[in-house]
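Pasting a structure here, questions to come.
All protein chains but one are shown in place.
Order of writing sets the labels: A and B. Residues in every chain begin at 1.
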Amino acid sequence: MGWDYVIGILILSGINLMTALGLSLLTGFTGLFSFGHAGFIAIGAYTATTITMKYNIFPESMLWLQFYLALIIAGLVSMLVSLIIGKLTLNLKGDYFCIATLGFGEAIRLILDNVSYFGGARGLPNIPTVGTTTITNVIIIDIIAVICLVFIINSRHGRNMTAIREDELAAQTIGINVFKYKMIALAISAFYAGIAGGMLAHYLGFIQPIMFKMIKSTELTIMVVFGGLGSVSGTVIGTLLLTFLPEVLRSFYNWRLVLYGAAIIIIMIARPQGIMGGKEFRIITFFKKIGRKEEVKS
Amino acid sequence: MNKRLLLIISVLLVFTMIFSACQNTDTGKPSEEETIKIGWIGGLTGDFAPWGTCESNAANLIAEQTNANGGILGRKVEIISYDTRGDAAESVNAVKRLITQDKVIAVLGPNTSGQAMSITSVLNEHKVPNIATVATNPTVTVQTDGTVNPYNFRICFIDPYQGAVAAGYAADRLGYTKGAVLYDVSSDASQAFSEYFQQTFIEKGGEIVAVEGFKGGDVDFRPQLSKIKEANPEVILFPYNYKDVALSANQARELGITATLMGGDGWPSEVLMEMAGEAIEGSFIVNHLDIADPVVKEFTEQYVEKYDIKPEINAYLVHDAFKLLEAAIIDANSFDTVKITESLTKVTVEGLTGTIRLSEEDHNPIGKQAAIQEIVNKEYVFKERYSPY
Partner (left out) sequence: MNVFLQQVVNGLSIGSIYALMSVGYSLVYSIMNFSNFAHGGVIMIGAYLGYFCLTQLGVPFILAIIMTAIGAGLLAVSIERIVYSSLRKRNAPSLYFLISAMGASIFLENIIIASPIGPTFRSYPAIFSSTPIMLGNTALSRIDLLMFIISFISLILLIFIIEKTKIGLSIRATAFNIKGSTLMGVNVDKVIFIIFLLGGLLAGIAGMLFGMKYTVYPQMGEITTKSFIAAVFGGLGSLPGAVIGSILLGLIETMSSAYISSQYRDLIAFTLLIFILIVKPTGLMGKSTEDKA
């Protein structure tokens, strides 16, 4: 069995999951839809790469520390940019916000294409891959990310965000600062996307602006919706499934994306609320349900 | 309730598919001892689909021909092609699958530098060689600090060379002194080609009067071309693929630009002639090979016979990559990937794109001279083999 291949897909799922978690907060809990998160991933990827390659302050044996530091800075830089973007665009509604983020994502790509410090369209090669984005690191980071997200969602802030998604006007009326919470959601999602970018760069060992096209953002949003809006476990399942799906379809040669497109349409027709449909997967409730079913049977 | 059942079934189905996909090669391994597998990756969908499809088709054709002649070292060859959409992350997955599940002995393709550079660490880890077809970025085979990537090879020439040839030819042979460039800012190859062209053109005493850019996917270049027209250059470089070449050339002529057009390996294609035959009349291109060469023609005919469509330039490059690999396997007298890798720099083959021998220092073809062609009466007419150095 090609374990290395499976692990490779798992790493990629883990990287996708980072961004998807952030998007899950933004889209699933505040109802904002972004086309520009590839831009935040790009910012993260380029920041992390610059740090590990040009500002390497730790000795060789401490590479992992350098890596984690780079990721955090990558996340913070993305977050900083998101604050500026958010300030300008968060007052826009629905598709207008969506288009503004699209513009942002494409603008970032265009800037990276033109700036020779970052290698321009030719990209940055030779990023250290050994001992950086390993499966262990990815799992650790993902688990931390999930725990943090669950904490945020279950906090008062999380409930306020859900209120905004359900009815923005009503939320405003009862005194929730809508703009502030949208900003928080955007900043956190950008932070997550930045970290994902850093991990991606160190997984591939090479980055280039064309990797961060708009389609990347839409794919990630599809993963979140596929899993079910407003559900963290749904996001995890959706991301895993949709990262594995193209791989499973790989032997279909060039029919692969036809089937991928069809799969999205079918799931939206059969189950528009996504796989988890806003509910969380909890082991206890799962067993309770089974227990209940057996009771009924007996 | 019914839908939930449907959903559970479909999820289960997906997972069984994953595991069956993972396992079938495992169980099938001993029985398939006779055939050897060679991988190919590249974009069969997405922006590079026309070139990727052709490359994969050509690889299959050559494998068939090889098998008809008794295979390699008496064993049948099978090509396994995976689509990457031209995406780097996908190419890593595809190569991992090729190496760890399909147990390929070598990987051919991909058709962009970005993909070739992303798979380096996978190749190094598993010690499987890759022969890239049109990955022209120098860092595909040699890292920025000068170390050679041990398992990355390429069959094509590199960006600085192509740029220098085009500029050298324009300045020295054609005697132009005022040049202009229109390039695709989002394409690595286009950006590199245009940069090295400008550099050499200026070194040769020429002047670059306009440099304009567009973004991949654009179809209208008239704003940029109107600006170039104003600068009044004698020669304009169009360093990108033939779809954009056709559109920009037609639009340039429409605007009344009469300057000579120049291009590189993105140009050669029958489709370009259909799309912009008149507009590119009298243009010069830097090509990998002379299409009118009888050996090349023979292969073209075989390809057309099988697929009923004219091949792109990638077909010839993947042909040479395959032949080189075949020679290396015979030289190594083994299917061991490390031994094949060692032999790759030892063998010399007569390919469609010239005599091919890969250098040990940088894994690039040695002394491969670019062919300069002029477009006359909708044909690529071979002018000369030219080297600027």
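Please note the rule applied: a residue touches a chain if its C-beta (ideal position, glycine included) is under 8 Å from a C-beta of that chain, and two chains touch if they have at least 3 such contacts.
Just so it is clear, the structure is predicted and the values come from calculations on it, not from any experiment.
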Problem set entry | Chains in view that touch the one left out, judged over the entire complex | A, B
Problem set entry | Touch criterion as defined above, residue of B:Asn250, B:Gln302 or B:Thr345 at the omitted chain | B:Asn250
Seminar exercise, completed: From B:Val185, B:Ile208, B:Leu237 or B:Leu261, the answer for touching the chain not displayed is B:Val185
Seminar exercise, completed: Had the left-out chain been drawn, it would touch chain A at residues 27, 31, 33, 88-89, 91-96, 98-100, 102-104, 106-107, 110-111, 113-114, 169, 214, 218, 221-222, 225-226, 229, 254-258, 260-265, 268-269, 272
Seminar exercise, completed: Residues on chain B facing the left-out chain by the touch rule are 44-47, 49-50, 53, 185, 212-215, 217, 219-220, 222-224, 226-227, 229-230, 242-243, 246-247, 250, 253-256, 271, 274-275, 309
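In this section, only the chains that are shown with their structure count from here on.
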Exercise. How many Å are there between the centre of chain A and the centre of chain B, using C-alpha atoms for each centre?
Worked result: 33
Seminar exercise, completed: chain B partner, complex, touching residues on chain A are 1-6, 8-9, 12, 109-110, 113-114, 120-123, 125-126, 129-130, 200, 203-211, 241, 244-248, 250-251, 253-254, 256-257, 270-271, 275
Seminar exercise, completed: chain A partner, complex, touching residues on chain B are 3, 6-7, 11, 14, 17-18, 21-23, 25-26, 44-45, 49, 53, 81-83, 85, 87-90, 92-94, 96-97, 99-101, 113-114, 117-118, 120-122, 125-126, 137, 139, 143-145, 184-188, 190-192, 213, 215-216
